[in-house]
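There's a structure below that I have some questions on.
A single protein chain has been removed from this complex, and every other one stays in its place.
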Amino acid sequence: MKNFLQKIPEQVKRLSILLLVVVIVFIVATSLLTPKDFGLVGHYRAGAIQNNADKKMEYAGQEACADCHDDLWKTKNSSYHKNLSCEVCHGPSVNHVNEPDQFKPEKPRDRTFCPVCHEFNPSRPTGFPQIVSASHNPRRICVTCHNPHNPTPSQTPKECSACHAEISSAKSVSSHMDIPCTKCHETLEKHKLRPREYLPTKPANREFCGQCHSQDAKGDEFIPRINMATHEPRYVCWQCHYPHLPEAQ
Amino acid sequence: MEEIVQHLTPILKEIWGYIFPNEIELHWGVLIVLYPYLTGLVAGAFILASLVKVFNVKELQPTYRLAMLTAMAFLIVAPLPLLAHLGHPEKAYEILITPNSASAMAMFGFVYAWYLMAVLCLEIWFEYRRDIILWSQKETGIKKWIHKIISLFSKDISEKAIHFDKKWVKIITIIGIPSAFLLHGYVGFIFGSIKANPWWSSVLMPIVFLFSAIVSGIAMVLILYMIITPVRGKQLDILCLDKLASYLFYVMIIDFSLEALDFVHRVYESEESIKILAYLVSNKLFISLVVIQLFMGMLIPLAMIALIKISKSPPDLKKMVYFISAILVQVGIFSTRWNIVIGGQLFSKSFRGLTVYKITFFGLEGFFASVIVFCLPFILLYIFTKILPPWEEARNP
Partner (left out) sequence: MKNKIIETDKKVERRSFLKKIAILALAPIAFGFLGATDKLKTVKKWMLENGYIPSNHKWGMGIDISKCIGCGRCAVACKNENNVPKEPFFFRTWVERYRIYENGDVQVDSPNGSMDGFDNSRTTNKKMLRSFFVPKICNHCDNPPCVQVCPVGATFKGEDGVVLVDSDYCVGCRYCIQACPYGARFLHPETHTAEKCTFCYHRIVQDKLPACVEVCPTQARVFGELNKKASPLVRFLRMNKIGILKPSLNTEPKVYYANLDMEVK
């Protein structure tokens, strides 16, 4: 044994000691510094899951509102706003839930608030109720006509443009500007109150447009006329012409 | 907080197209450009040194020890820019105690430690051991003790022990070559393995990194040798310079071919990202990639060295051309790193827009910090040459 030890060159002995020191320091440091909960579940600190779960909530969730405000809750849930959570408008309210008297939730009454969702924007899905606030009863705050918990207006809208802003703005610059909507769309009065249940009619055939635009139609001379028999007989008119803005290509 | 907001707000106006809102802050700045540049110099200088020991290139003997010390100086500084850019440098030790085996970056500590301790320190120790012992016998005072500690108080300078040292220098060099490849190939892998970023994600990335590293390492040793030797009042060894320049030329040819292959491959495959990358190269990166990296850093030095080799020029002209070429190559390789690191963050991962990089001047991640980091290896090298003189005449007979 002694013989063997002597055979090892001096350099190797000295380097081995140094290496041993480095390895021991590394192992000791590793065991001291590694968090106790590291690697219990995966390659991470298991306690980090709890840390993430420990954050304070700001939004209480609409079920919490229903506990006290069951009347408003019921109204809202049978209205067009039934899918709307209370805190969308009233802001994060967990403090109000915990201490109702100390913290009062927001009540936005500004005319800029409702248009966040309801201002006309061509990127929004069609069918979502939108208005152009500049022309929709300007300067009156929304809640004078619309109860936010049941937004269907008590006063029925007089104009179609109140809801169909995009169409009416297109029509207003077209040569059809003077034609009332009801000339083409038969609209029951009930449509104004329950728009999706009572849909207005739409013209269904070429002959409808032909009432003004065929060669033998009566009316002003400036109305463009076509020969109904030869003018693209295989198509219906609105496949090529947008009725609300017929000038468009 | 306010500092960051002040820094980012003007950038909002300079964005072209659409970038994700979180992408306005560019995360890896000039410090991370320095990191692959510095490790590249380490790997390159080491590969150059290994030419002497493993492949017996006698002409390069005068630069062997200098190359080793250069590698050491740059290797010690290499992790500093990484450390400085961390959000929490004080937690950096975690990378050693709980490394994530799936992470390329987690292997940094181990590759680095292996290379520093198992390769560079060990090789320098074996190479210098006899000289250190003899120096310490002649010296007095603090220098004697420094040398004694460095030699780990070993005293054996018998024929047998010296033979053992020499054998081990060779063995370590042989281990060292793949290790140097690993060290820098791995840095390339950090970028090349990010599948989210089409500018980085490429199998060629580690190899391109490696060869550009060797290019920069050879050029750096050439520059250092050409500056230090006249300063010491010695004569430049023109054979050594010729050899260095030849190797520089060959490796640059390989590097250029690889980069050209990468470019052609990208253009030919023409994947989803090609439009935004083409826009990036022809706009934001035009100066730094086409002008500096390609023309100044690659084609001009290649042409100059080739001309001087063909034309059998006088030594003084040769020296000047070599020196200018090496400087141009350094600038070129630095901008290579810049184009990879910064370029890869200038386009949005939505492939619909470009952002800008505004370098800050002060602070840990600023311009001045990176200048200091870049100067540190040279200061270290100066200290090393005082403790372990790499010059021929310092060797003990």
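Letters A and B mark the chains as written, and numbering starts fresh at 1 in each.
We adopt the following convention: a residue touches a chain if its C-beta (ideal position, glycine included) is under 8 Å from a C-beta of that chain, and two chains touch if they have at least 3 such contacts.
Nothing here was measured: the structure is a model prediction, and the numbers come from that model.
**Student:** Just to verify: which one of A:Val25, A:Ile49, A:Val173 or A:Leu188 makes contact with the chain not shown?
**Tutor:** Of all options in A:Val25, A:Ile49, A:Val173 or A:Leu188, contact with the hidden chain holds for A:Ile49.
**Student:** Touching the left-out chain: which of A:Leu18, A:Leu72, A:Cys117 or A:Val236?
**Tutor:** Once the missing chain is taken into account, the touching residue is A:Cys117.
**Student:** What subunit B residues would touch the chain not displayed?
**Tutor:** So the residues of subunit B touching the missing chain come out as 1, 4-5, 8, 12, 17-25, 27-28, 82, 85-89, 91-92, 94-95, 98-100, 102-106, 108, 190, 193-197, 345, 348-352.
**Student:** Going by the touch rule given at the top, which residues of subunit A touch the chain that is not shown?
**Tutor:** Interface with the chain not displayed, on the subunit A side: 35, 38, 40-46, 48-59, 61-62, 83-85, 87-88, 91-92, 116-117, 119-125, 128.
Operating definition for what follows: only the chains that are shown with their structure count from here on.
**Student:** For subunit A versus subunit B, what separation do you get between their C-alpha means, in angstrom?
**Tutor:** 52
**Student:** Taking the touch rule as given, give the residues of subunit B at its contact with subunit A in the complex, in rising order.
**Tutor:** 93-94, 96-98, 100-101, 117, 122, 125-126, 129, 152-156, 160-161, 164-165, 168
**Student:** Where on subunit A is subunit B touching in the complex?
**Tutor:** Residues 9-11, 14-15, 18, 22, 26, 29-30, 33-34, 38-39, 43.
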